[in-house]
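Other chains of the complex are left out, but the ones given are in their true place.
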Amino acid sequence: MPLGFATVDLDRLRRQGLPEVIYAPGKQPGEIAAIAVTLLARSSGPVLVTRLEPRAAETVLAEVAAGTAGTGGATDAAQGYRAGAHIPGRYDAAARLLCWRPAPPDGCRVAVVTAGTADGPVAAEAAAVASAIGLDAREFRDVGVAGLHRLLAVADDIAAADVVIVIAGMEGALASAVGGLVGVPVVAVPTSTGYGAALEGVTALLAMMSSCAAGVSVVNIDSGFGAAMAAHRLTFALRRRTGASQA
Amino acid sequence: MPLGFATVDLDRLRRQGLPEVIYAPGKQPGEIAAIAVTLLARSSGPVLVTRLEPRAAETVLAEVAAGTAGTGGATDAAQGYRAGAHIPGRYDAAARLLCWRPAPPDGCRVAVVTAGTADGPVAAEAAAVASAIGLDAREFRDVGVAGLHRLLAVADDIAAADVVIVIAGMEGALASAVGGLVGVPVVAVPTSTGYGAALEGVTALLAMMSSCAAGVSVVNIDSGFGAAMAAHRLTFALRRRTGASQA
């Protein structure tokens, strides 16, 4: 559906079990609000805005709630707006995530594992997005390979999840270690943590792509969102297989 | 289990539902045969050798079959060898894959989609490994985005799979197109197809990591094997969920 500045993909729910997710950078709060209103009115399921700064989040929440999406007299959008006005939104500052209509838990477990404290914001995004789309996310923080006993102490808990998200910067070695310990899908997220030779995450990205643990796959640098969506694809397949109803 | 030149990981079957896979480059045929014999004797499930050239494959097959693993008097290995001698191996030249004891099909469907004819060898590896470990692989070849109708014509068939492997070189755009069409996991494999700015697969790798389709994850350049193993991780989770017995 064309809004002038954007063409909202209202068919995505049917194809992928989730409405389009709004990526905030490069969009004005008014544009974000208008897209959100459209999705709330014309789609079902969770509506998410990622990488949204706190100040912009306030504006977006207010515009959606007050019925002033700022795109003017488009009747459709206005109707969407009225529908959306009564749906409460929630902003998670650590994850920079704004969410309306989170999905109910569907029983699928995601382990979110980080190498160091500095990887926390990416883990927060991964966990918050995963929860918002119905996954049961559990975090295992600061278990990098420089102290292997920390990882081994929680290895069985991690292996019990349906999918594991491994988040690490610097050399990204944790992805290989976890990849060798568990049999389920491992989605690795390189982070821009570190300096110098870490090349703002490129080193971790290349290292994870070259992992000696077979079948580890990788998403973009700092993309907690991407990892959660990869996990969503897994549960989409699982649910279709097991006949579960979609979110 | 230490063989001198290698330390075979006999516990991997328990952790990951598959024995260790043997990566041929950098190993002598005699070393490969000795590891294979050990795995055949001391483990169960499929035993695979990847990236094996035809000539070396002949030697390995012969050494395993004739009981002359060449690592000398190690009693354990010799016993393994006798056990392995009666297990027929099969070499797939297009996939450069040698396999003993392939797993029976477990009903999980993998779509292997390629952008162009030149991506064929990587697709062959992905499909052959997937089949050897019990997946039901179906190939969709030469449906790159320069002729979108080719892709759209098979989109529903692709979307019906449990996991999709997308293989593309040059600019790797097919991963984004498929990622937007299906809800299930998409594992993208950049290939070294192309020249100049394709940078031997690095461009496709970076492009796939930057995909505008959310939740697409990526494995190493030309790694049909890695993609098949990522698919295996998915079925590992699926089977554990649904209580199916492991291969």
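The first chain written gets the first letter, and so on, giving A and B; residue counts start at 1 in each chain.
Keep this in mind: contacts are C-beta pairs under 8 Å (C-beta built on N, C-alpha and C of every residue); 3 or more make two chains touch, one makes a residue touch a chain.
All values derive from a computational prediction rather than experimental measurement.
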| item | value |
| --- | --- |
| Number of identical chains forming the whole complex, with 2 shown | 8 |
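Just so we're on the same page, only the chains that are shown with their structure count from here on.
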| item | value |
| --- | --- |
| Rounded Å distance, chain A centre to chain B centre (Cα mean) | 28 |
| Chain B-touching residues of chain A, taken from the complex the two chains share | 15-17, 21, 159, 162-163, 180-187, 205, 209-210, 214-221, 225-226, 228-234, 236-238, 240-242 |
